[in-house]
Each structure stands twice: as structure tokens, then as C-alpha cells.
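Can you read through this structure? Questions will come right after.
A single protein chain has been removed from this complex, and every other one stays in its place.
Order of writing sets the labels: A, B, C, D, E, F, G, H and I. Residues in every chain begin at 1.
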Amino acid sequence: MTTQPSDQLETFPNPNPNRDYTIIMDIPEFTCLCPKTGQPDFATLKIEYTPDKLCIELKSLKLYMWTFRDRGAFHEAVTNEILDHLVNAIDPRWIKLTMKFNVRGGIYTDVVIEHKQ
Amino acid sequence: MTTQPSDQLETFPNPNPNRDYTIIMDIPEFTCLCPKTGQPDFATLKIEYTPDKLCIELKSLKLYMWTFRDRGAFHEAVTNEILDHLVNAIDPRWIKLTMKFNVRGGIYTDVVIEHKQ
Amino acid sequence: MTTQPSDQLETFPNPNPNRDYTIIMDIPEFTCLCPKTGQPDFATLKIEYTPDKLCIELKSLKLYMWTFRDRGAFHEAVTNEILDHLVNAIDPRWIKLTMKFNVRGGIYTDVVIEHKQ
Amino acid sequence: MTTQPSDQLETFPNPNPNRDYTIIMDIPEFTCLCPKTGQPDFATLKIEYTPDKLCIELKSLKLYMWTFRDRGAFHEAVTNEILDHLVNAIDPRWIKLTMKFNVRGGIYTDVVIEHKQ
Amino acid sequence: MTTQPSDQLETFPNPNPNRDYTIIMDIPEFTCLCPKTGQPDFATLKIEYTPDKLCIELKSLKLYMWTFRDRGAFHEAVTNEILDHLVNAIDPRWIKLTMKFNVRGGIYTDVVIEHKQ
Amino acid sequence: MTTQPSDQLETFPNPNPNRDYTIIMDIPEFTCLCPKTGQPDFATLKIEYTPDKLCIELKSLKLYMWTFRDRGAFHEAVTNEILDHLVNAIDPRWIKLTMKFNVRGGIYTDVVIEHKQ
Amino acid sequence: MTTQPSDQLETFPNPNPNRDYTIIMDIPEFTCLCPKTGQPDFATLKIEYTPDKLCIELKSLKLYMWTFRDRGAFHEAVTNEILDHLVNAIDPRWIKLTMKFNVRGGIYTDVVIEHKQ
Amino acid sequence: MTTQPSDQLETFPNPNPNRDYTIIMDIPEFTCLCPKTGQPDFATLKIEYTPDKLCIELKSLKLYMWTFRDRGAFHEAVTNEILDHLVNAIDPRWIKLTMKFNVRGGIYTDVVIEHKQ
Amino acid sequence: MTTQPSDQLETFPNPNPNRDYTIIMDIPEFTCLCPKTGQPDFATLKIEYTPDKLCIELKSLKLYMWTFRDRGAFHEAVTNEILDHLVNAIDPRWIKLTMKFNVRGGIYTDVVIEHKQ
Partner (left out) sequence: MTTQPSDQLETFPNPNPNRDYTIIMDIPEFTCLCPKTGQPDFATLKIEYTPDKLCIELKSLKLYMWTFRDRGAFHEAVTNEILDHLVNAIDPRWIKLTMKFNVRGGIYTDVVIEHKQ
């Protein structure tokens, strides 16, 4: 049985679920591989969310991001996949994910996804 | 039978058509020829869109942009033509195209077009 | 019979009159003469418009701008005159003209005119 | 009979009274005297207006500004007075006057007045 | 009988009470003493107001500010006190007072108060 | 019996509870320990609030911030805890707390909480 | 007998003539008249000097600058004249005078003079 | 017998007199009184020095600066006086003092003094 | 017989060969092809030179630059080649050529060559 990347996303109870508040995480060191050519891709991520019952544990998020290091990933697909993993893990009241990929073939690509409970 | 530039725009299925999200592509290296004088023109493009069933494949977009290198193209016409090609290829929920042409005859020209499904 | 400056504004058919879109032209090199003193005046122009049936041809616009080089022109009058010439030539759905004149007598003057079909 | 400063404000017919448009004049070289101490005061002015039947003639505006060089003038009063002179001279559809006075006694003072027809 | 600081705030008649207009005063050189430790405190003030019948006289405002030089004053209290003095002196249609205190104990404090007639 | 950090938050009566006004405190020097690894964490805090009956005393706030120096504290929990302590101490009409933590494991985390009476 | 402008430059003994040190004075509010047209000119001055036996008194320098308000003065001549007055008044070990005149006829003029004992 | 301000400058032994190194202290909150008018003056100080046997103790330097709060002091004299006090207290290998005084009468004054052992 | 690109570089006599002076030309619109992949490359050029007997004619320089549009060219070789063409055409006293190529494969390359007579 293969370990899925999303298995590495640990959570902890929201210390105050009675409040709506915002957690913002900037991750400038994301890298994966191009699924067509195997060449490295680089991106910066921004996660913004309002927790419901659970929060994302910081160290496991770091380890989760590392699991993409050796995986092939299309820009649009990987952004949707990461958002799905985050939603599955913590079911936030609101979440927004922004990925900015480095230039490839003279083209810069950003993907921005927003999700509500 | 001549190959049309739009034939080079490949697509792939939107990895998550259940969501509205935004893809932004910046292309700083566009060049074509002035249809009157044959002189080179240079522009930067920005494509912003919300995919429906299909997304634009990155490498084919790069190759598509290169097809203009040896073609004559008026500023206003080429912006409309590229938007039409993109709409024909992926029929997005929403798309906006911005082309900023370098100075010619002491005049800077931008053309901005927005389209909804 | 004298050739009028507006005779030099050539046009071409809007390549896509089914859409509302925006064309922006920045012209940093306008010069005319002060009608009182004969001294040179300098200005920058910005033309923003949504074409209807016609677009302004770039080279004729450049030549048109040159016709002011040896003419006397009051700031407010010349801005209105250029807007009238543009409206007469292409009857746009919407147009905005901004002229920023260099300092004269310690005073900087801008004139901004907007017109709708 | 004394010549009033406002007598120096010349006007000319609005070249296009059928349109609402905006004229903006920046005047960085205003100076008058403090009515209490006789000491020089310095300010920058910004005049923004939509002309009705008349426009302010640029050279007479410059001369008008010079008439304050040897006059005592409180900050709040002189801003109101200049606005009144402008309104009396051209009765604009809308006008806004901003005066920014240099520091005096460690205090910077701005006065901003807006007037509609 | 002690002279109160507010006795030093002189006024003059609003030169044009028929208009709503705005007067903005920036005062970068405010200093008072900490009432607990006797140590000097420094702040910058911004006064913004729409006068009704009266305006604040500039020189008396400067002298008024100097009266705090040797007084102990808590941040929140002194901002409220200055606003009260200004309101008592000129009863403005609207006034806003912003005080930005320099760092003390590693903490920067701003106090912002708005008042309407 | 252990002294709780919140015991160190002293207050003083709001000098003017009849008004709604805003107090803003920037604290660039917060440090605590990572509860997992014992490593130092650094953050900047911004407290913005409208006082009701009580204000936060500046020196006790400084001492309160120092109590975190040798405590383990998760990012989300410590932000909620500080907000709770502030609310318990002064029950403000409105308060907003922003904590910006330095990069850890290549990830920057901000937590923003707003609370109304 | 007419009072000369230089009569207004008061001095005081250099508090420490045993040292070479530098005094720098920035004067952004200089105005005089154009000797040809009578029109106002504006400039900013920078005085840098190493005092010998005497220093320039600040208030008299301000009054001295005001004496130019109603005098005609060519750019180059007035800079030389002010330098001469300063040298005559305090005979400094070294002095440098920089005058930056506002734009006139589309031309900005700076005049820079250095003098040694 | 009166306590002199310089009595408040405490020192401590240079922890490494075998090296030439530089200590830079910025003091943005200096205030004294104008000896002519009694009006407050404000300045920022920069002290740069290479210690020999002694260093300036920070808290006593702060208290020393406060002694000027109620003293009359000319710009040039007070800069020389502070330098003398510093030299007397620590006899540094090299020291440079820069005082930048706030605008008075439309004139900004800086005084810069350098001293070597 | 093929026309060589360097045949297009026209010259004109240096109007003042008795002086050493510098001419600087910035060319932001250079494009050629990668000799390995046929993909477009983009660069900006800066030419700085001190003419001897001849100067480079501007329009021919523009046409010369266009000859690279359809040629394959390695970064280092094309920079040396252009410098050689320029030296052959005008034999300048001194010349420096800087080419900054757009990112390819995640690598930005600049080539800088200096040549003296």
C-alpha cells in the first residue's frame, strides 16, 4: 500500500473555534518535476484560511511540500490537488491557495483557487 | 491545406471543472512584423482566464506565440485574433487578454479585451 | 483649398465590432506653439477608446500629431479640437483624452475630456 | 480707485461648453506675507475645475498670483478669497482648490475647498 | 488661579462659514513627559477639521503645544484632552486628531479620535 | 500557586468612554519558544482596539510580552491566548490582533484575529 | 544713505575656532525678481562652510534672504553677490554656495561657487 | 556647587582596546531651547567613534541628552559642547558628531564636527 | 554571393575627431534563434564607444540588428561577432558591448566585451 502525500498533513485542534480568524502561510521554496520532461519546476505558495475545527500543523506541512520534490505535477493540477488535500485534512471555513510558478518557455503561470465550506 | 496557427494550441482537461479558479499567464517575449513596413514589432501579453472543460497546454502556447514571429499583424487585429483562438480552443468561462506593444513612431499602444462565456 | 489636420487621420475597420474592448495610446512627444508668444509648448497625450466601426491608424496619428508643430494652440482649445477630430474620424463608443502640458509661467496645466457615443 | 487683484483674472470662452471636462493647474510658486509679522509665506496651489462658459487665461492667472507677493494673507482667508475670485471670474460647474503652506512655527497647514455651481 | 493650557488657544472668525472645507495641520514636534517616570515622550500630531464659526490661530496653537513640554501626560489621556480643548475652542463641524508616539519599551502607540458636531 | 501571564496586564480607566476612538500598538520585539523543539521563535505584533471602560497600561504590556520569552507557544494558540488575555483585561468594544512570525522550515505564518464586544 | 543688504548679516564668535568643522544651511524659500521682466524667480540655497573666527547668525540670515524679495537679480550675479556678502561677513576658512533656480523658459539653472581663505 | 551636564556621562572600559572598531549611536529625540527666544528646538544626533580606553555608557548618555531639554543652546555652540563633553569623558581615538536641526525661519541647519586623538 | 550582415552597418564622419567623447546606444529589442533548438532568444544590447574617424549610422544599425532575427546565434559568439562588426565598421578608440539575454533553462546570461584601439 502506497503512502499518499496527503497522509503527511497532520492537524491539531483549532485553539479557538468560536472565532473566525485568518491564518496566512507563505512558502517560497516549492519544487516539483515537469511530468512531460522531468525537468524541475519551482513555485511560491500562499495559503490563506479560516480554520473550523482543525489547523494545519507547520512541520507536517513542510514535509508534505517536500513530497512533491520528486513527483511530476502539472501547474493547474497540482494547485487543485494541494487545495483538495488541505480541504480534506482540515475542512476550513474558507481557504485560498495561490501558486506562482517560475518562467518556463518564456511564460510565467499563476494559479489561484478559492474554496468555501 | 495550410496549417492555421490556432491548430497549434493544444489543451488538456481542466483538473477540477467543479470550481471557478483563475489561471494567469505572462508572456514577455512576443514579436511579430508590421504588415505595412515589415519591421519587427514587440509586445508583452497577459492572459487571465477561468477554465471550463479545458486548459491551455503551456508548451503549445509557446509554439503558438512563435507562429507570429514571421507574420504581419496589426495591433488591434492580432489581439482580437489571439483571443478568438484561445476562446475557440478552450471556451473558458471568462478570459481577459492584455497586449502592450513597444513604442512605434513615438506612440505606445495597449489593447485590452475581455470575454465571457 | 487648405488641407485640414483632421484630413490626415486615417482609419481602418474595427477587426471585431461585436466586442467592447479598449485601445490605449500614449504619445509622449507632442509639441505646438503658444498662440500669444509663439514659444514652443510641450505635452504628453493619452488616448483611451472603445472602437465602434473604425480604429485610428497608427502612422496617420503620428503624422496628425506632427501638424501641430508649427501651429498656435491654446491648451483647452487644442485638447477639445483633437478630441473632436478623433470623434469625427472614428465615432468611438467611448473615448477619453488626457493632455499634460509642461510648466509655463510657473503653472502646470492638465486637460482631461471624456466622450460617449 | 484701487485695482483689485481679481481684476487681473482674464477669461476666454470655453471652447466646448457642451462637454463636462476637467482642467487641472498646479502652481508651485505662490508667495504672500504673514499679516501679523510681515514675514514671507510660501505655498503650492492646485486648481481643479470643470468650466461652464468661461476658462481662466493662463498668463493672467500667473499675474494674479503675483499680486499676493506683497499682500498680507491668512492661510484660511486667502484660500477662500482665491476660490471666490475664481468663481466670480468663470462661474465653473465645479472647482476644487488645495493650498499647501510651508512649515511655520513647526506647523504645516493645508486648506482644501470644493465648490459646485 | 492657574492658567489652563486651553486658555492659550486663540481663534479667529471662519472667513467663509457658508462653505464646508477642510483645514489640515501637521505638527511633528510635540513633546511631553511620562507621568510615571518623568522621562520625555515625543509624538507627531495631525489635526484635520471643518471649521464652523471659528478657526484655530496658528501661533497660539504652537504656544499651546509648548505647554505640554513640562507636563506629565498619558498617551490616551493627552490625545483626548487636546481634542477636547480644540472642540471647546472652535466647536468644529468635524475634527479628527491623530497622535503617533515614538517607541517606548519596544512599543509604538498611535491614538486616533474623530468628533462630529 | 503559579502567577499567570495575564496577571501582569494592568489597566487604567479610559479617559473618555463617551467616544469611540482607536488605539494602535506595534510591538516589533516578541519572542517565545517552539513547544516541539525548544527553539526560539520571533514575531511582530500589532494590537488595534477601541477601548470601553479600560485601557491597557503600556509598561505592564511590555512586561506581559516578556513572559513569553521562556514559554513554548504554538503560533495559532499564542495569538488566541494573547487576544483572550487582552479581552479579559479590558473588554474592548473592538480589538484586532495581528502576529507575523519569522520563517520556520521555509514557511512564514501570520495569524489575524478580530473580536467585537 | 541706503542700507545695504549685507548690513543685515549679523555674526557671532565661532564657539570653537581651534577645530575645523562644517556648518550646512539649506534654505528652500529664496525668491527675487528677474531684472529684465520684473517676474518673480524662485530658488533653493545650500550654504556649506568651515567657520574661522565668526559664524553667521541664523535670524539675520533669514532677514538677509528676504531683502532679495523685491530686488532684480540675475542667476549668476546673485549667487556671486551672496557668496561675497557671506565672505565679507565671516571670512570663513572654506565656503561653498549652491543655488538651484526653478525652471524658466524650459531651463533649470544651478550655480555652484566654492571659496577658500 | 552646581552639577554640570557632563558629570552625567558615565563610562565603562573598552572591552578590547587592542582593536580599532567603530561605535555608531543615533539619537532622534534631542530637544533644547533657543537662547534668544526661549522657543523649543529639535534635532537628531549621530555619534560615531573609535574607543580608546573607555566607552560611553548608554543610559547615562540618555540622561545627559535630557539635561539640554530646559537649557538655551545655539546650534553651533551646543554641537561643540557635546563633542567636548564626549572627548573629555572617553578620549576616543576618533569621533564624529552630526547634529541636524529642524527648520527654523525657513532654514535647516546641520553641524558636523570630527576630532582625532 | 551572399550579403553579410556587417555590410549593412553604414557610417558617417565623426563631426569632431579632436575630442574624446562617448556615445551610448541602448537597444532593448534584439532577437535571434537558438542554433541548437531553433527557439527564439531575446536580449537587450548596450553599445558604448568613443569614435575615432567614424560614427555608426542609426538606421543602418537598426537594420543590422534585424538581420539576426532569423539567424541561429550562440550567446558568447554573437556578442563577439557584433563587436567585431562594429570595430570593422568604425574602428573606435574604445568600445564596450553588453548583451543581457533573457532567461533560458532557468539561467540568465550576460556577456560583456571591451575593446581598445
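The working rule: a contact is a pair of C-beta atoms (placed from the backbone, for glycine too) under 8 Å apart; a residue touches a chain by one contact, two chains touch by 3 or more.
Keep in mind it's a predicted model, so treat the numbers as computed, not measured.
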Hey, which chain F residues sit against the chain that's not shown?
39-40, 42, 102-103, 106
Take the complete complex as the reference. Which residues in chain A touch the chain that isn't displayed?
28-29, 31, 39-40, 42, 66, 69-70, 102
Tell me which stretches of chain I touch the chain missing from the display.
36, 74-77, 79-81, 84, 104-115
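Convention: only the chains that are shown with their structure count from here on.
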Of G-H and A-I, whichever chain pair has more C-beta contact pairs:
G-H
Could you put a whole-Å number on the gap between the CA centroids of chain A and chain B?
29
Among the residues of chain G, which ones contact at least 2 other chains?
28-29, 40, 42, 102
